[in-house]
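One protein chain omitted, others in place.
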Amino acid sequence: MTPDAVGLTAKEAERVRQLCGREPNDLEWGLFGALWSEHCSYKSSKRVLAWLPKEGPQVVAGPGGNAGVVRLDDRMEVAFKVESHNHPSYVEPVQGAATGVGGIIRDIVAMGARPIALMDSLRFGLEGNGQRLRDGVVAGIGGYGNAIGVPTVGGEVYYGPGYAKNPLVNVLCVGVRQSKDAIVGASGARPGQMVYLLGQATGRDGIHGASLLASRDFSADDQDMRPTVQVGDPYTGKLLMEATLAAIETGGVAAVQDLGAAGLVSASSELAVQSQVGLELHLDQVPCRESAMSGYEIMMSETQERMLLVLNSAHGGEALAAISQWGLNATPIGRVTASGRYVLYFGEREVANLEASWLVDGCPLTPAGKDLVAPAFKPMRPSPGSMEEGVEEGFDAGALMAIASDPDCRERRPIFQRYDSMIQTATVWGPDHEVSVLTVDGSPWGLALAVSGIGRWAAVDAYAGGAAAVSVVVSRLATQGAVALGLTDGLNAGNPDKPEVKQAFEQMVLGIRDAARALDVPVTGGNVSFHNETDGAAIWPTPVIGGVGRHFHPTAPVADSLNRPDVTLLLINPALSPSLGGSVWERQHGVLTAYPRVRLSDLAHTVTWLGTAVSDVDADIRAVRAVADGGLWLALVKMWLASAPSVGMTVTLEAVHAMPRLLSEEAGQFLAAVATTRVEATLLQLQSNAIGCLVVGQGHDGDYLELQVGRPSRWTRRWSRSQMRAAWQSWEGDSGGSGTP
Amino acid sequence: MTQFRLRMAVTLKPEVLDPAGQATQQVVHERGFPEVSELRIGKVVDIAMHAHSAEDALAKARRLGNEFLANPVLERFEVWVQSDET
Amino acid sequence: MTQFRLRMAVTLKPEVLDPAGQATQQVVHERGFPEVSELRIGKVVDIAMHAHSAEDALAKARRLGNEFLANPVLERFEVWVQSDET
Partner (left out) sequence: MKPKVAVIRFPGSNCDRDTVQAFQSLGAETTILAYDREDLEDATHVVLPGGFSYGDYLRAGALAAHAPIMQALVDAISRGAIEVLGICNGFQILCERGILPGALFANVSGQFRCSWEWVEVLTPPARWPGFRRGMRFRLPIAHADGAYRIGHSDREALWAQGSVFLRYVDPDGQETGEYNPNGSWEAIAGISEGPVMGLMPHPERAMQPWLGSKDGRLFLSLWLQEVPQ
């Protein structure tokens, strides 16, 4: 075995030799190759991720473990994290997505938390096999989540050319656990304790999945490098989840670590490092599904549905009994030592002898840029023929309908209907809302959950896109008056060895940092997926942000639609000079310019005000939505279509910049419907808080949406509900409902 | 032209985990069939097709298997003629 | 005892509607296989089993088919020996 066969550079190989003080054997080279891969070592991102804020009084566990944990109340804690499964989903969409769901669920379980919700963030190409990939991915996510019994309560899907050969599949899982003094995780192992492997027998699945597949770009001649595809087994996953939680419940578990990328070597060495102990593992004792598996294969296998447990001597027996109740066996495969060494045996033979920290922390990291300030905003030349340039006033009804029916904007029912969103009977608001609301057993409070990350917004100005993703998520939580407790970030990008990719990545993280700081939310964990690049074509940098908020009245969410027409429509914190940068409209017209910078301090202000305003018992605010893709226009369309048939709306805009006003996707704006009798009071409140506001329309009791532009109105246009619904649900015309929702 | 009836068995590659087969084997093993030592589940596709000859039909069916019926990442297939009728 | 490898095809009874097969047939029909006039999808189960004789193995497999592998309301099955190894 040569170092480059396991993916190590000459420099890295030299470092390995230095650490070991000798020439490693083949197996050892393999272990280094896997753990020093981009996917496992975070070598290109670790120093950049360190910029993110991770502290807060509510934070129980920040980045570093399997998932972040925040405090919901005195008794309950929330574990959550986003994980990507992009490369496997391209190779085999159904199983790739399914195993991604299984993997993130095990991360949450490894924190001792019971998974209560999933959300998925998907990106595909519009042309070619985008539809086939999407159908497979959706089948895979549903197939796993539905069967294991964790509801998929929301998600998002967007399209773009770079995703055609690099689809993104990011999944967020949220779990809850009771606050306990001893936090279960990977750090509790103590010398003398036994190490057990739990779950599926080990096969040759996915060997090199993480180290080679996910840590390199794709090219056409990668075919034979493809490992045996991992297959998700939600049935065993369910038993494993229950058995692990039951074992933890007994108090017999000292440490737990799920097996994911780079399988046993990654899980065991990480556990050793986190617990600051040595480990002695006997590979011949690992139950195998296939015959004659080598030590190397056993260490590298990415067979799913496995957990590593370290049991303590006091209650370990009870933990084993609890596990067998669920029909699973825990196999002892080694013990914890005080030596600090990481030693592997096959039979009597010692086959590796290293320090676990060499594997986990030894990889040389790429230095991060020193430039810790936001890059200057570069206003771009306006898009050719854009309204900003030519059409100073007026509007284009056809363009508006094209936005409502755009694949990035239209209704997602054909997707989310394939997910069980209601199991566990806590879903108050599910995937047909932009923010999900759940009750939490054992707490009077609930959770508000949101996920967002529009690559289009980061395409030109990654800083702006990163900040915007955080802004949208926090805005959505704010529409519920929820307090944002923490964020998780799934960062997807191309090949980090390319300077432009590295730079965009850093700027994306800076944007996330600045927004998270301004909005006072820590980032407690996340994921980085590089090498989303095939034959030299990379994706837009895509920051998928997930947010968890404390909801104070989860059984009565703040409405996002109306059942009475006596309202005035307000655009709160409106864009100062509405820009179409990065919008759907621009993408439709074949040009992308820079997405506007979110005014973070204005947004922070607005979020604070909303927090009290939406919970006001006087219910001045009857419905509210955060503006994002499709701009104010899409927010209006969605609010109206979700409203009772007796509610109509008339939207009134100045002629100047009417279209940018409607279609600007600048995050931080809110569409609110306020009881007309209370509008004056609301406007006064906003004014005294120095929050900008535009009155943009009125409710009425005709069943239509009317747009009036110019005062007095110079253009008007009216849409019936069925017209608008047909546009927004334009997937319905597609054959068999399998078009492009 | 003759109408051929073909049958295709689409099965998981031997090294690929078969959760369905595994669970089924475990249950039948426990419930009265201890002699079953392995059980794997795949798809069978019965096809009726007009063709000039059996070879012709088989060739078409193989293309069908490659392009539609089997997922080359996970599966392989065999196809054979069951009967022909003129 | 000999180890037998058997194969069972579990198929929908001919009078039972097969929406999956129909949908597939339509797709392949449109995409370059107009000669396919019928396509039905069932399951294939590959079984390894120790038995004294082929008859013995087949009899067991038939019981397995009746009790577990086929749903008598809508399905039927055929089973045959693929190979034996001592």
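Letters are used for the chains, namely A, B and C, taken in the order the chains are written, and counting of residues starts over at 1 for each.
Please note the rule applied: a contact is a pair of C-beta atoms (placed from the backbone, for glycine too) under 8 Å apart; a residue touches a chain by one contact, two chains touch by 3 or more.
Just so it is clear, the structure is predicted and the values come from calculations on it, not from any experiment.
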item	value
Partner chains on view for the chain not depicted	A, B, C
Residue of A:L239, A:V256, A:V440 or A:L653 in touch with the missing chain, whole complex considered	A:L239
Candidate in contact with the missing chain, chosen from A:S179, A:Q285, A:T366 or A:Q417	A:Q417
Positions on chain B contacted by the hidden chain, ascending	19-21, 23-24, 27, 31, 41
Touching residues (missing chain, whole complex) on chain C	15-16, 19-20, 23, 67-69, 71, 73-74
On chain A, residues whose C-beta touches the chain left out of the figure	139, 142-143, 146-149, 233-236, 238-239, 326-327, 416-425, 427-428, 439, 554-556, 736-737
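Here is the rule we use: only the chains that are shown with their structure count from here on.
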item	value
Whole-Å gap between the CA centroids of chain A and chain B	39
Whole-Å gap between the CA centroids of chain A and chain C	42
Distance between the centres, which are taken as Cα means, of chain C and chain B, whole angstrom	8
Chain B, residues touching no fewer than two other chains	none
Touching residues on chain A, where the partner in the complex is chain B	91-92, 95, 200, 203-205, 226, 228-233, 235-236, 289-290, 303
Of all residues in chain C, those that touch chain B in their complex	3, 7, 9-11, 21, 24, 27-28, 31-33, 35-51, 60, 63-64, 67-69
Contacting residues of chain B [partner chain A, same complex]	13, 15-19, 22-23, 71, 73-74
